[in-house]
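Excluded from the complex is one protein chain; the other protein chains are retained at their positions.
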Amino acid sequence: MSETKKTNIILFSGDYDKAMAAYIIANGAAAYDHEVTIFHTFWGLNALRKDGKVEAQKGFLEKMFGKMMPRGADKMGLSKMNMAGMGPKMIKKVMKKHNTSSVPDLIEMAQMQGINLVACQMTMDLLGFQRAELLDDITYAGVAAYLADAENGNVNLFI
Amino acid sequence: MSETKKTNIILFSGDYDKAMAAYIIANGAAAYDHEVTIFHTFWGLNALRKDGKVEAQKGFLEKMFGKMMPRGADKMGLSKMNMAGMGPKMIKKVMKKHNTSSVPDLIEMAQMQGINLVACQMTMDLLGFQRAELLDDITYAGVAAYLADAENGNVNLFI
Partner (left out) sequence: MSETKKTNIILFSGDYDKAMAAYIIANGAAAYDHEVTIFHTFWGLNALRKDGKVEAQKGFLEKMFGKMMPRGADKMGLSKMNMAGMGPKMIKKVMKKHNTSSVPDLIEMAQMQGINLVACQMTMDLLGFQRAELLDDITYAGVAAYLADAENGNVNLFI
């Protein structure tokens, strides 16, 4: 009769600290045998971007969005005390001191734990992201798939 | 024995992109036969404001709040890359290109689908909003009504 618990997180935010919170909760839940999904939408998609530049044919606006947004979690700013990029450096320094995993490490851990990383196809189109720009082993889906997961979820969060 | 699923969203944020996310999830949930409520509080109330100026007798602070806050979803900014209003223009341009519904359209769709749009009376009073300033067919309620909905909810989100 033991039922698998489900955790479904929408990662909407493009902030380093919020992505960190999302992935710490997700990895924790997976460690406690939850079935875990992180649905990345809007600025949250940036966490899944590959590090370097990826060749892609894009329109003008899509190119601008692509340029202005951070390529990957490691380049994201903080939601508070960003201080023109000094905040993230300080945070990363204390994280290193305390042996806390970085967000890219947390994402890798999530993939190793079998957490389902979903990219919202609608906002991919909107912001002009192409699949080649994102990490491998990502699922592409929309609000219907999110709701199918979340309506049976135990822990649903919007971050 | 099939039970109606419930989605309850608190829209606290006054950002265009977050309102868009809230209304896309809400409309999706309604399409999947969920009973859906969006509880607008604090800056989220701005999404429900009528477009033009509404005559209302107000104190000085309330007048100032009213003037400084956007009148309706169409005038809200972005949570990221707002760039003094250029961000929302860019987003709306790509939205048009991709035939994505605008937030005012999504709100209209929500009302047509019978989604319960609630305005938080306490923050109405706090920010000095009067009912005549908001769209028609809004419910006015407080935290007790929210909790009565949410404690039986399947998908509860704070946006």
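Per-chain residue numbering starts at 1, and chain names A and B are given in the order in which the chains are listed.
The criterion applied here is as follows: a contact is a pair of C-beta atoms (placed from the backbone, for glycine too) under 8 Å apart; a residue touches a chain by one contact, two chains touch by 3 or more.
Keep in mind that this is a model prediction, so the values were computed, not measured.
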| item | value |
| --- | --- |
| Residue of A:109, A:138 or A:155 touching the missing chain in the full complex | A:155 |
| Residue, one of A:64, A:95 or A:109, that touches the chain absent here | A:95 |
| Hidden partner interface residues of chain B, rising order | 10, 12-14, 41-43, 59, 61-62, 64-65, 68-69, 122, 125-128, 143-144, 146-147, 150-153, 156-158 |
| Residue ranges of chain A at the interface with the undisplayed chain | 5, 7, 17-18, 21, 24-25, 28-29, 32, 34, 79-81, 90-91, 93-95, 97-98, 100, 154-159 |
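Keep in mind that, in the parts below, only the chains that are shown with their structure count from here on.
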| item | value |
| --- | --- |
| Distance between the centres, which are taken as Cα means, of chain B and chain A, whole angstrom | 25 |
